[in-house]
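All protein chains of the complex are present and in place, except for one that has been dropped.
In this document, chain identifiers A and B correspond to the written order of the chains, with residue numbering beginning at 1 in each.
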Amino acid sequence: MADTRPQPRFNPWPAAIFTILCVLAVLFLLPTVGVLLSSVKTTREISMGELWSLPASLYLGNFAEVLGNPAVHQYFLNTLLVTLPATAVSIALGVMAGYVFAKLPFPGSNLLFLVIVAGMFFPPQVILVPLFRLFNGLGLIDTLWPVIIVHSALGLPICVLMMRNFFATVPNALREAAIMEGASEWQVLTRVILPLSLPALAVLATLQFTWIWNDFLWPLIFTQSDSKRTIMIGIVNLKGQYSVAWGVQGALSLVASLPTLLVFLFFQRFFIKGMTMGAVKG
Amino acid sequence: MEQHNRFWRIALLALPLAVFGLFVVWPLFSSFYYSFTNWNGFDANYSFVGFDNFAKITTDRLFMQAAINTTLWMVAAIVLPTALGLMLALLLDSRVTGARVFKSIFYLPICLSAVIVGQIWTWIYQPDWGLLNTLVTQATGEKFKYAWLAKPDSALWSVIVAWSWQQTGLSMVIYLAGLTAIPGDLLEVCEIEGASPWQRFRRVVLPLLAPSTVVVVALSVINSLKGFDILYIMTGGGPFNSSDTLAMHMYNESFKKYLMGYGSAISVVLFLIALAIIGLYFRQLRKVDRIYG
Partner (left out) sequence: MKQISRRGILLGSLAVPVLGMGRMAWAQSGEVTISHYFTGELGLKAFNDQVAKFTEATGIALKESPVGHEDFKTDILVRAAGNSLPDVFSYWAGARVQFIVDSNALHPIDAMWAANGLDAVIAKPVADSATLYNGSRYLVPFNYHYAGMFYNVQVLADAGMTAPPATWGEFLALCETLKTKGIAPIALGSKNRWPAQFWFDYLLLRTAGPDYRARLMSGAAKYSDPEVAAALALWKELFDKGYFVENANADDWTDASDKVARGEAAMTLMGTWITGYWNGNGLVPGQDYDFFEFPRVKDGVPNAAVGPVDGLVIAANAANVEGAEKFLAFMVSDAGVQAAWANAQGALSANVNVDPASYNAVMQKAAATVAAAEAFAFNYDLATPPPVAEVGLSMFTRFIDDPSQADAILAQVATDTEAAFKE
């Protein structure tokens, strides 16, 4: 990738650029640092107007409060129970449909592809009430199932788009050779094509995981008991309980963001590669 | 062979299409159905009112306000995260020391949820002890107490800035991906031919980045059309509807005024706008494809 290129280009002043980047990085980090600072301060320090200054001492009581709260454990577990399967299912469905659109096209398949991709563009509030009626009819309200199902369905457009475009870059000769040797279509997909698709899968896994983990709307509407709530609803609910304890809120926000940050760091090296091959080409 | 392909097409498409049809397409059409009724959400009995709800849209002052705000948001979304993301990508593409760390820093906000971003920025804009006013106070030496989120002139823009802060990382990554696809020797040749850095950027890099730009702009527009969560957390469309977007307006009419039928009509209009944008997007994609594909 970047490192294999012979020459740094379009840039005679590395030092100047480094400085500019440093300044921008500080500006970009400031908001997050604010939360970090608030999370290690006592409520008293914050109410004295000391939210944005460096703390005199590290106060870890906010984190203890958050991590020791059994409700927070339940929120975390629920969010995992939603995010992992929904991410996996949406990507699996995207792989299946994307493979057909890329390697087994048929008359009208392009149009069908566009219709699915168009699904990405709609504000999800549009289908809120009909979906509620549907899941209520199925007796699934106040379980995690509707959240999982809706995220799997709404993740389809992006997954189909990325996988179809990625598969299109894989030479057809590979598939034909495998089929000549007697492999079934399923074997071609799982043994030949998918192992080549790790970058695209990594990008999708990161994006889907982040979106689903961070979602607020669907769990708000489809779950009702406190024991079924996800972490983002939990943050808003606990906001009332800790209305003046900004430090606790800060700590909770950090803890809640940790999984998505870890996923990003873990998959980061695939990211740009996957983006290049999947998203940019029409 | 053709028979074989047909079997696999059906086998592989059946499940994705069923899920998509049942949980996305069907609900979309049922909300069309409600847009022709006066349903209030509670009452099992409602009647058909024809195009009344759509006629009402044309006289709804708040709808106009929301439409203007959505347009502003879209324009800002095209300019702010796109330009900033492009700049960051160009700077980072120059093999600067610590590029990896910088990339992570700029990308980090994407990992945060709208709930958390909204909360952080509410603290920044807080009039009494928020970061922004604290900085202004220190710089000018005078107590500065402007309420960014509570003033109709600044509420929408304050939210847009927070939103752009979050979105820039995504634009940056897409542009970075586009930049790695530009062959290095091409630029070398230009340099040998005596092209200035600006000329190289304007005449070579920018045109070659057109596919990335299409994606970035499309993503920005889509996300601005969906602009809801962060607005819900930061201003709720206030003060007095001055920062309403169409999605927010639809939500208010449906769930606060209990006008489900009218709310559905607004979502139909939102759907049509989205449809127009999709059309433009695909046309643009095809054009880019023809030239550079």
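Throughout what follows, a contact is a pair of C-beta atoms (placed from the backbone, for glycine too) under 8 Å apart; a residue touches a chain by one contact, two chains touch by 3 or more.
What you are looking at is a predicted structure, and each value in this text was computed from that prediction instead of being measured.
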item: Among B:Thr71, B:Ser104 or B:Gln126, the residue in touch with the chain that has been omitted; value: B:Gln126
item: Full-complex contact with the absent chain, from B:Leu22, B:Leu72, B:Met87 or B:Ala147; value: B:Ala147
item: From A:Leu104, A:Val192, A:Val236 or A:Leu265, residue that would touch the chain that is not displayed; value: A:Val236
item: Touch list for chain A against the chain that is not drawn; value: 47, 77, 80-82, 84-85, 87-89, 92, 128-129, 132-133, 135-136, 139, 141-145, 148, 195, 198, 201, 220-221, 224-226, 228, 236-241, 243-244
item: Hidden partner interface residues of chain B, rising order; value: 39-45, 61, 126-128, 145, 147, 149-152, 236, 238-241, 252, 255-260
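Quick note on the criterion: only the chains that are shown with their structure count from here on.
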item: Complex interface listing, chain B residues touching chain A; value: 4-6, 8-9, 12-13, 15-17, 19-20, 22-28, 30-31, 34, 41, 88, 90-99, 102-117, 119-121, 123-124, 128-129, 131, 134, 165, 168, 173-174, 176-178, 180-181, 184-185, 187-188, 191, 197, 200-201, 205, 211-212, 214-215, 222, 225-226, 228-229, 246-247, 250-251, 254, 260, 264, 267, 270-271, 274-275, 277-278, 282, 285-286, 288-289, 293
item: Complex contact set, residues of chain A against chain B; value: 1-3, 5-12, 14, 17-18, 20-21, 24-25, 28-32, 34-35, 38, 49, 51-52, 93-94, 96-97, 99-100, 104, 106, 114, 116, 118-127, 129-131, 133-134, 149-150, 152-154, 156, 160, 185-186, 210, 213-217, 232, 235-236, 246, 249, 253, 256-257, 260-261, 263-265, 268, 271-273, 275-276, 279-282
